[in-house]
Every structure is written in structure tokens, then in C-alpha cells.
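All protein chains of the complex are present and in place, except for one that has been dropped.
And now, subunit A:
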Amino acid sequence: MPGASPTRIPTALTQGTVTKGGIGESTLRPDGTLKVTGEFAYASDLWHEDMLWGCTLRSPYPHAEIRSVDVSEALKLPGVYSVMTHDDLPATTHFGLEIHDQPVLAKDRVRYHGEAVAIVAADHPETARRAAAKIRVEYAELPPVHDEDSATGPGAPVLHPGRDDHHAPHVTHPNIVHRQPIVRGDVAAAKARADVVVRGEYEVGMQDQAFLGPESGLAVPAEDGGIDLYIATQWLHVDRDQLAPVLGLPQDKVRLTLSGVGGAFGAREDLSMQAHACLLAMATGKPVKIVYNRYESFFGHVHRHPAKLTYEHGASRDGKLLYMTCRIVLDGGAYASSSPAVVGNAVSLGAGPYEVDNVDMEALALYTNNPPCGAMRGFGAVQACFAYEAQMDRLAAELGMDPVELRQRNAMSQGSLMPTGQEVDSPAPVAEILRRVKAMPMPPERQWESSQSSGAAGGSTGVDVRALPGGLSNTTHGEGVVRGVGYAVGIKNVGFSEGFDDYSTARVRLEVAGGEPVAVVHTAMAEVGQGGVTVHAQIARTELGVSGVSILPADTQVGSAGSTSASRQTYMTGGAVKKACEAVREKAVRLGREKFAGHHPAWVSGGELLLEGGKVVTGDGEVLAALADVLGDEVIDEELEFRHRPTERLDLETGQGFGHVQYSFAAHRAVVEVDTELGLVKVVELACAQDVGKAINPLSTIGQIQGGTTQGLGLAVMEEILVDPGGKVRNPSFTDYLIPTILDTPAIPVDVLELADEHAPYGLRGVGEAPTLSSTPAVVAAIRNATGLALNRVPVRPEHLTDTR
């Protein structure tokens, strides 16, 4: 068993690698050493003496009435400590990010395949699984709702009767979670003027975030009757806010600490095992750990909304967009999750980064008996981007124009208006990033011939099959292989929108330790891999002029940092760290003035004093005092909140309003080679240009862009959760749900622009999501270019390319 320590819980998640450098430098991750030595404590690595293992029993049916639940056989199994069902819940029974419509454990009805029905705690994970299998649940199957027709047609079963959420009054059917139109200008008049009209119907499959570290956490009952939860999540405080009522505890007795997080991408925004582990810990009085395996993980979190999109664009002969219309139907699945916000994003970003004065748009999300869908990187904007970029290519073809030139002719720029009427009031270099990706050198043709062949690579002399579609399957040596090139560009919002009070908190302490000034940064920011901990240390070093920065573990003992999503954390919690550092700096300088006023006239002249290199210096760089001497035994400690400028709700009928904080733009050029006989695709290169405002850490910035690009590639050619018409998930494993391997992923050259947004800290622009948008349509455009096929659905599969369905 593990060594002397009774627990293996996160205490030093961010320590180990000594890092240097302020903003704009590619400093290294402070958690890097722990992560490469295997010492970093991920949620699934947590261990506590005497702990139990939790397990979840899930519904095998997408829609059924629960007639009875019998747990007696499960309880008899030696090693089982507790079995809980809905009837055992002590307080509030439902949770949800916005609408509390999801039961902690299903009561009398299950609404999706994989819904949690009962939970077990036992002394071995296999015992817990066997006990769960002994629970007898009697179901009576109900007809499933699986698409718009079955959800809103006559006689459709209402999935959530008696809705009283704030979207209920304005939806046209109770199985619609939320609907948002945007109407602007005069589409009918513009249509009469249009020389060319293109219309298309598009479909986006259900993508999974597929983070590598499955859902996990450890709940430890505390002596004060509260609970300590060590958890992999994206937002500690919103988890706590949902947990406390479910546990029947005051918020201050539900204490969360971030454990190591193995990726997120939106899938950790909703609760998964949090409430279950806490409930079992409270029921047994013992620590309870729950770790999902990959199979359960596919059922344990929301996915990207599958979408059906209908688009129409009209343009003049010279390629100027006159109008566009769209209807975007998102499948929200059984529970609301973040569907309302995804609807708002899909429609408000649905026209893409283009100027178009006349629009008639709508997006809606359905309640169905499919798996619940919610946040995934790109959040509604991904689905729309696939459709509007396909439309732009079709329009270019109709007009006989170069597709990049058509995009540039209609590209928005600073000062352009969104369909919502909101002015884009910071740089929007859409035409420029397109120019840049187009100008990048093309990858050489027929690289399988130029590559060296070796025995391991297979194939005949002079052919490296690893560079061909089909790879080591050795399906072609170049016969039937056609190259294609495609372009796409996208627009994503940054931060929480539509009037949400979006803020982050940071606490910064400055003190002398070992004779040197040291900054200690404490936030609740969920480090999920993106590198927020690296950036916080950089900001503290820049703002306070110290080399020693300590990043404390994230927990709920400090104010909320908001969610690690919406590309917002460097902007928001980075902004909060900057603000707290500025307040600390001001106090340090004041302290210096009090102590050393008589030593140098600059102390009292009123000029700006700075902290640099551990010293207080004048604006001209003259050293006034060592910061350590200024501080002495004093500790300066500031906890402050940072807010971005307010946004407002979109009008429910016109969709007009100042809905978003900031916009982010990326463009891709994809080069693919397609084995046209077998329908196999090799993406040869996926070049990206993106404006990031300011690259706070260039190494991490490029890492975000390459990672986002690759997830877009996955959606283009391989990733989809298959749900049959009966609502059952068919491929919940990494054997059947494929994500890109290193062989599937091409070179990803990145061109980073830094055009400052004056509204944002350091002028930065959220980075993480925009590249996930344009990657998918660029790859599909390249496949269309190679094959001449229409390809209105992603992921593109071999059967779509060979017409063998």
C-alpha cells in the first residue's frame, strides 16, 4: 500500500519547476517537473486511508419509467457499505448549471441512456461494480424523442412537464429548451436584389471532448459535519453552489480543492460524480473516491451538440453579401446543461466574421432522449462555422471567384456591426489572417516519395506508406491519391456573454522570505492543462518585479475565478491577478514613501515609482531602495475581483444587443490527400493564422492553437458519438470513438498576430477556442476540392467519399 502518508491529496500541484520570466516570454510550466515524473496528483490518483470506492448504476434505456428499485441483494455483498437511490437523497434532488432540471439520481423516469439511477460504496472498486450489478431496477420503456420532429410534433411526450425556468415562457414547445432569433435589416428586399443565391443544409455529428483523464474525485467527511472534495473540474465555485443544496449543507461546509485535471474542453463544466461521492461519504462517514473508466466517461459528461443547419446566402455579382438566413437546430439531449448559452452563441456568431446587413436567423436547442449536450470548446460557434464556411465556398464557386478573395471582400473589420447590432470595437483582422495562411509556403507534393523508406515503414522501394492515406495499412502507393486545398475562417466570443455577471478573484501576497521579496498568488482558477498557473506567475513577476512567485493550490477558500472555459481565464483571472498585483504594488510604494521619504526626492516628487528586479525604481530606472528593505516584516495582502465590461441580454424577438465582451478570429488552410478509391483522407498540413492580441506566453499560445486545430481535425474526419434512433450510444470507447493520433495529425504551422484590444488586460485576446472553429471547415473544404463532392456533414467518412452507404 502507499507509504507512510495517510493521504495522497494535492498539496503542491504547481511547484517543482523553477520558472523565470514575465509576460511575453515562453516561461516553462511550474507543474512541468511533477507532470513528467509521475508525481503530479491527478484526481484519479488521490488516495486516503480507509477510503471506499464509489460506483454508479446507469440506465440501459434512453427513455423509461422506473417501476421499482430493489437494492437488497447489493447490500448483502460483503464489502458494500452503502447503496443509495433517489429516495435516499437528503435535500435538494436536482441540479444544473442554469436550469436545475437534472436529478442527482433518477426518480421515476430515466431520460437518456446512461442516466444515473443508483450509487454504491464498497471497499474495492470491483466489489462496488458487482454490487451495482445486483441492484434490480424494473423499467417500463417509453417511446424516445430523438429529433425535432419527434420532439415537437403532435403528441410528442413532454420530457420536462411543468417547466418554470425563465426560457419556458418564450419557447413554442416545452421540448425546446431555448430559442433565439436575430432579425436585422430587410432580407426580402435584399433577396430581390441578389444576383446569386446559395442554399444548403448541413449536419454536425455529436463530438466528445475525450479528455484523457476521466472524471474523478475524492470526498472526505470532515469533523465539523462538512465535506472536503478534491476534484477535477473547470469551476470550483459553481460546483460548490450546486452541491451544497444537494448535500443539505451550508456553502461554507462544502470545501472544494482542485486536484490534478487531465484535460477538460467543456466536459467538466457540469457535475458528474461530485454529488455522488459526497453523498456516499456523508452516508458512510468514510472518504469515498469515484473514478470513471472510459466507458462510463462517455456517459458521464455532456457532449458537443449535434446540429442541423439550414443556410441561405445572397450576393451581388461582384461578390458582396446582401443577406443571409439560417436556422440552427441543436440537439440538447435529456437535460438543459448549458444549452441556452450555446443557442445564444450559435445564432449570434452564426453569420461568421462577415459584414452582412440583412439577416434572418434563429437557433434553438431541443430536449430529446439523446445524451445531454452542453459545453465543448467552440460552444455553438463550431457548428455554425462549418455551415457558413461551406456556404462561402459554394458562393465563390457560383460566382467563379477565388474562395479566399470572396471571404476577404466580405470580411468584417474593426467598426463592423454584428448581426446583433453590436459594434466590433477592437481589431478584427479577418482579411489579414486569411492573407497570411494563403501566403504560407505549400507543403511539397508527393511526400511519400521524398520520404525515406525503411523496412518498418513497409511498402515498395521509394514509397513511405506512412505519408499516404491509409498509412501502414498499406492501401495505396499513390494510386488514386488526389490533393486538395481548403480555407476557412471563424469568429468566437471570449468570456461569458448576454449579461452574465462574469468576474474573477485573485489574492496576492507580497512578503520577504529568506531575504528576498516573494509573491504568493492564490486563485480558484481551474488549471486544466491550459497553463493558467504559468501565466499567473508571469504576471506577478512583471507587475511586482520579483523573481520568486508561489502559486497556491486552487480552492474555495478564495473567491470565485469563474470557469476555465470561453477562452476567458487569461483575460479574467489573469486580469484579476494583474489588478491585485497593482494594488499590492501601490501599497508597497506607499510603504516606501513612509519609510524612506527623506532619502531621495523621487519618493515625494509624485512621479511614478516602479518595482523592478526586486527594487523600487523611478520611471527613469534609478534605484531607490531594495523591495526587501521597504517591506521589512510587513506583509501586503490583497484579494480583489476583476470584471470585464458588462454585456446585455439579446432581445428575445430581434436578437439585438451588446451580447459579447470580445471576439477572437482564426483562419486555417488545410492541405489534404485523399485516396479517392477507398475514401481515406490524409491531412498533410493544417496551417493557422490567429490574432491573439498579446501572446502572454508564446509557447503556450501556440500549444493552444495546435491543440484546438487538432480537435477540429477530429470533428472533420473521424470523431462522432453514434446514437441510434432508439437513443442508445453505440461507440462509448476509444476503440470505437476515434480521436486523432500523432499519425493522423499533420504539421501545424502557426502565424500569430498581436493586435491589442484596448479593453483587455495587456491587450490580450482569448486564444483557446477560435482555432477549433475554422479547422473543421478548412479540412472539409480541402476534401471537397480534392473530390468535387458536396460533403454537407461532418465527420466525413470513407463511405461519404465513395458513395458506398
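As a working rule, a residue touches a chain if its C-beta (ideal position, glycine included) is under 8 Å from a C-beta of that chain, and two chains touch if they have at least 3 such contacts; residues count from 1.
The rule is short, and it goes like this: contacts and distances are computed from a predicted model.
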**Request:** Assign the chain not included in the display its UniProt protein name, restricting the answer to "YdbS-like PH domain-containing protein", "Peptide/nickel transport system permease protein", "Carbohydrate ABC transporter membrane protein 2, CUT1 family" or "Oxidoreductase".
**Result:** "Oxidoreductase"
**Per the touch definition above, residue among A:473, A:654, A:733 or A:804 touching the missing chain** = A:733
**Item:** Selected residue (touches chain absent from view) among A:656, A:706, A:731 or A:802
**Value:** A:706
**Prompt:** Of A:408, A:745 or A:802, which residue touches the hidden chain?
**Reply:** A:745
**Message:** What does the interface between subunit A and the hidden chain look like in terms of residue numbers?
**Reply:** 1-3, 8, 16-20, 26, 28-29, 31-33, 35-42, 44-45, 47, 124, 126, 209-214, 260-265, 291, 293-294, 451-452, 454, 456-457, 464, 466-467, 472, 528-531, 699-700, 702-703, 706-711, 733-735, 739-743, 745, 747-748
